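One structure, pasted below without further comment.
Let's turn to chain A:
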Amino acid sequence: MTWKHFFTSSIGRKFIMGFTGIFLILFLIIHAGINSCIFLNDHGVTFNKMAHFMSHNWIMRFLEIGLFAGLIAHIIQGLSLTFQNKKARPVEYYFNQPSKNSKWYSRSMGILGTLLLLFLVMHLSHFYVDTKVALYSGDKPHDLFDEMKEVFSIKWVVILYLVGVVSLFWHLYHGFQSAFQTLGINHKRYTPLIKTIGTVYALIICILFALMPVAIHLQWIN
Partner candidate 1 sequence: MALDAKIPKGEMDKKWTDYKGHVKLVNPANKRKLEVIVVGTGLAGASAAASLGELGYKVKAFCFQDSPRRAHSIAAQGGINAAKNYQNDGDSVFRLFYDTVKGGDYRAREANVHRLAEVSTSIIDQCVAQGVPFAREYGGLLSNRSFGGTQVQRTFYAAGQTGQQLLLGAYSALERQVALGNVKMYSRHEMLDIVKIDGKARGIIARNLVNGKTERHFAHAVLLCSGGYGNVFYLSTNAMGSNVTAAWKAHKKGAFFGNPCFTQIHPTCIPVSGDHQSKLTLMSESLRNDGRIWVPKQKNDNRKPTDIPEEERDYYLERRYPAFGNLVPRDVASRAAKERCDEGYGVGTTKMAVYLDFKDAIMRYGRTEAGKTGIANADENKIFELGKQVVEEKYGNLFEMYEKITGENPYLTPMRIYPAVHYTMGGLWVDYELQTTVPGLYALGEANFSDHGANRLGASALMQGLADGYFVIPYTLGNYLADEIRTSSISTDHDAFIQTEKEVNERLSKLMNIKGKQTVESFHKKLGKIMWDKCGMARNEQGLKQAIDEIRQLKQEFWSDVRIPGEINEFNPELDKAGRVADFIELGELMCLDALDRNESCGGHFREESQTEDGEAKRDDDNFSYVAAWQNNGDSQWTLHKEGLSFEIVKPTQRSYK
Partner candidate 2 sequence: MEHYNMNLTLKVWRQKNNQSKGKFETYPVNNISSEMSFLEMIDVLNEKLIEEGNEPIAFDHDCREGICGMCSMFINGQAHGPWQQNTTCQLHMRAFKDGDTIVVEPWRSAAFPVVKDLVVDRSSFDRIIQAGGYISVNTGNAVDANAIPIDKKDADDAFMAAACIGCGACVATCKNGSAMLFVGAKVSQLALLPQGAPEKESRVLNMIAQMDKEGFGNCTNTYACEAECPKGISVSNIARLNAEYLKAGLTTEEK
């Protein structure tokens, strides 16, 4: 079995989804943790310090490459699997009642993922591009907190962010436990625990992310 064979087989591709999924889950903890510094309400001082550390530390920048690689792999595999799976049923059922046997969000990972991808394009253009431009043009350090205040002052942007976070919630809610199943872990004792942790995780992450644009927009913090 060659590596290529392994990673292009159906289960191999699932592993890619599962591994990168868990990797992204871990990333979100860090992302949410650092961003939550804004809730210290210290005019973004701590937050900007953390942001500065993340963008200037070479280990972090190395990991960033990994993050993007994982993200891109997750997106490409996800899209290609979705299309491949469509082909497995060339004629659709005339009358189908999937709600009788499965949850809507488990069946909607492709759509939720696509929404998240669109959200991500917006999100990166808001925050990531400017940071990088500032970093390489050698201008004064980029004030990410300022930028947040600016971006979230617009109401429709805040609404779009909330839509993104809701998509993220359902994506994580299914994806968290699904990743474990994909990696071969299904156990009478541990699976319920994994499901609970997954739910708590998805709730906390998404509530934190949702609070950020809302809190800034409503000027609870500045």
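The rule we apply is simple: a contact is a pair of C-beta atoms (placed from the backbone, for glycine too) under 8 Å apart; a residue touches a chain by one contact, two chains touch by 3 or more; residues count from 1.
Selection rule, in plain terms: all candidates are chains of the complex that A comes from, given by their letters.
Keep in mind it's a predicted model, so treat the numbers as computed, not measured.
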item	value
In-complex contact of chain A, chosen from 1 or 2	2
Partner candidate 2, residues of chain A touching it in the complex	1-2, 6, 9-15, 81, 84-85, 87-98, 100-103, 106-107, 109, 174, 177-178, 181-187, 191
